[in-house]
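Okay, so here's the structure we're looking at.
Omission of a single protein chain aside, the complex is shown with its protein chains in their original locations.
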Amino acid sequence: MDAIPILKLDDVLLLSIQVDLSDQTAIAMQDALAERITATGARGVVIDITALEIVDSFIGRILATTASVSRLLDADTVVVGMRPAVAITLVELGLSLGEVRTALNLEKGLALLRRAWAAGAEDSRSIAPTLHAPESR
Amino acid sequence: MDAIPILKLDDVLLLSIQVDLSDQTAIAMQDALAERITATGARGVVIDITALEIVDSFIGRILATTASVSRLLDADTVVVGMRPAVAITLVELGLSLGEVRTALNLEKGLALLRRAWAAGAEDSRSIAPTLHAPESR
Amino acid sequence: MTLPAAGQPQRQPIASDEDVVRVRQLVRSVAVAVKLSLIDQTKLVTAASELARNTLLYGGGGTAEVTAVQNGARRGVRVVFADEGPGIADLDLAMTDGWTSGGGMGLGLSGSRRLVDEFDLDTEVGRGTRITVAKWSR
Partner (left out) sequence: MTLPAAGQPQRQPIASDEDVVRVRQLVRSVAVAVKLSLIDQTKLVTAASELARNTLLYGGGGTAEVTAVQNGARRGVRVVFADEGPGIADLDLAMTDGWTSGGGMGLGLSGSRRLVDEFDLDTEVGRGTRITVAKWSR
C-alpha cells in the first residue's frame, strides 16, 4: 500500500495523488491528512488529482468526506486538476461531490483559498463542504 | 455529425447551437466543451439555444449534465435564448433542468455571470447546479 | 377519435440517430401544413422526438408514419410509431414518470402523452410496440 506524500506550503497542505488509488490507500490518505491538519494547524488543503485517470463512487466519496473532515478541523479544501473525462464520468455516474470546491490547477486552487480567506474574514465557512449521504437500508 | 463551434469571449466560452441536434452531436458537444474549459481555463459557459426548435428529455438532460460537468471544472453555465414554446413544452414534459441558470439572451447571460462572480468573490458557488439522477430499475 | 385521413401518410424509417432528427423535421412540416399553432407544433415535435428515440433504442428500430388528418372543421396530425422489438411487459411501470429500464430520464412515454391530444399504445411481449398519437388544431 503506497502512502501519499503530504507537502506543506505555508498554511496549506498539498496532497498530490500519483498512484492508481486503491480503496485502502484512499482511506489511509484521509486519516493521515486529518492528523497533519491538527499537527500543523493548516488552514487549507489542496488535493491534486491531475494524475487520477478515474474517480469512481468510492474515491469520489473519499474526496467529499475529506473536505468535510477538514472543515471540522477548520481547514478549507480545494480539489484541483480534475480531467475533463473524469468530470463527465462523475456526472453520468450520478455522483455529486457535495460542496467540494474545484479549481483548474494548483495555482488557481491556492488563489481560490487566499481569496476566500481574504473575503471571508467574517465568514470562514464560505467554502464549506457538505456531504449528502445516500439513502440506505 | 455536425460539430458545434465553441467561441471564446474573454473568460467565457460561447456555444451557439445551430443544427437540429442529434443525440450523438449533443454528446460530442458536451465532450468538446469539457476539454475546452480545461484547455482555456474559462470561468463561464453560455449555451445559446435560440435556434433550437425543441428541447426533449435527452437534450434537456445534456444541458443539465453539461452545467454539472462545467461546475466540476470550475466554470458556471447559463443557457440563453430558450423560446417560449420550448419552455412551455419542457414543463409539460415534466423535465426539470435542475439548477441550470437561464437568461433571455446572450447579453443578459454574460451580465448574469459577471454579477455572480462580482458578488460571489466570497462564494463563487452562487450559481452552482446540482444534478438529480432519475429513479431507475 | 381520429377519423378520415386528409392526406397521404408519409413514412420515415427509424434506424439511426439521424433518422430521429428526420422524424422531427417531417412531423414539423406536416404540423405547419395543417396550421397547428407554434406551441402545439413544438409539443407534437417534442413528443415525436421522444417516441422516435424509444423506437430506435428499445424497439431496435422501426418506422414513423405521419399523416395530415381532418375531423369536421378541425385539422390535425397523426403519427404512428411501430417496431417489432421486445414489447413492453409492464405498461404501468413504463408509463410512470421517471421510470427507465435504460439510462434515460423516464419521461418519454409519460411526458409525450401529456403533450398530445390522443395517445394510444399497443404492445405485445416478443412482438413489438405500436404507439399512435394525434394533435388537433384548436
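Every chain is named by a letter (A, B and C) in the order it is written, and numbering of its residues begins at 1.
Basically, contacts are C-beta pairs under 8 Å (C-beta built on N, C-alpha and C of every residue); 3 or more make two chains touch, one makes a residue touch a chain.
Fair warning: this is a prediction, and the values are worked out from it, not measured in the lab.
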item: Listed residues A:16, A:30, A:68 or A:89, member touching the removed chain; value: A:89
item: Interface with the unshown chain - residue positions in chain A; value: 20-24, 53-58, 60-61, 83-86, 88-89, 92-95, 134-137
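Throughout what follows, only the chains that are shown with their structure count from here on.
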item: Distance from the mean Cα position of chain C to that of chain B, given in whole angstrom; value: 27
item: Chain A-chain C separation of Cα centroids, rounded to whole Å; value: 47
item: Overlap residues in chain C, where contacts from two or more other chains coincide; value: none
item: Chain A, residues touching no fewer than two other chains; value: none
